[in-house]
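All protein chains of the complex are present and in place, except for one that has been dropped.
What follows is chain A.
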Amino acid sequence: LPGLHVFAIAFALEVSVGKTNTVMALNNSNVLLPCTFISCIGFQDLVFTWYFNSTELVADPAPLPLQIYHGKIKNEASEPTVVWHNPRVEFVGSITKKDYNISIVLNSVEFSDAGKYTCHVKNPKEKNAQHNATIFLTVVHKMVETDNTVTLIIVGVVGGLIGLLILFMLIKRVVLFIIKKTQDGKKECLVSSSGNDNTENGLAGSKAEQKAPPKA
């Protein structure tokens, strides 16, 4: 009903299921179906319902949504009370904080539980404004770990190349150092045997030493 939808936005009753609307659960585990709603004006005798629409059964005409939890909340100060619920569904929400939480937990999920879960809220204080949000549940046999061989190959090759580069630089430095050391040894011998030319451009003291012998 489009008219009612516009009405709902105008009065700002909004239901949300969080950042993602898909949930994956392991067979035979308990899964949390999150749902929160906000209301600017506040609420009185609010009614909320969870529906389940199976995607496993394909029939013509399409099967009607199944009600799995029906509850009501008197006002912001009171806790939600249950009107009717499916025995496998457990209510875990609370109204104490600013964000009103009406999440449920589905116990021991089976493969037939996969499908569309709708969280529907109706607020009589906002002239019976309604809003809903849906989550898609999939049930898997086992959780598969993400495969990261591509990342490993890339990191391995880049790391190996950087290592080789560092090794190459180190070896180059060491070899040059050794060559310089052996050549320095040879140079020292040359300097001491000739004795005059190389030190003229150096310290002033050497020049004085040079001058002294001729005077004597």
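Keep in mind that, in the parts below, a residue touches a chain if its C-beta (ideal position, glycine included) is under 8 Å from a C-beta of that chain, and two chains touch if they have at least 3 such contacts; residues count from 1.
The definition used in the following text is that contacts and distances are computed from a predicted model.
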Omitted chain (choose from "serine C-palmitoyltransferase", "U3 small nucleolar RNA-associated protein 14", "Nicastrin" or "Epithelial membrane protein 1") - UniProt protein name: "Epithelial membrane protein 1"
Contact residue for the chain not shown (choose from A:Cys40, A:Leu64 or A:Val150): A:Val150
Of A:Leu66, A:Leu161 or A:Ile178, the residue in touch with the unshown chain: A:Leu161
Those residues of chain A which, in the complete complex, touch the missing chain: 149-150, 153-154, 157-158, 161
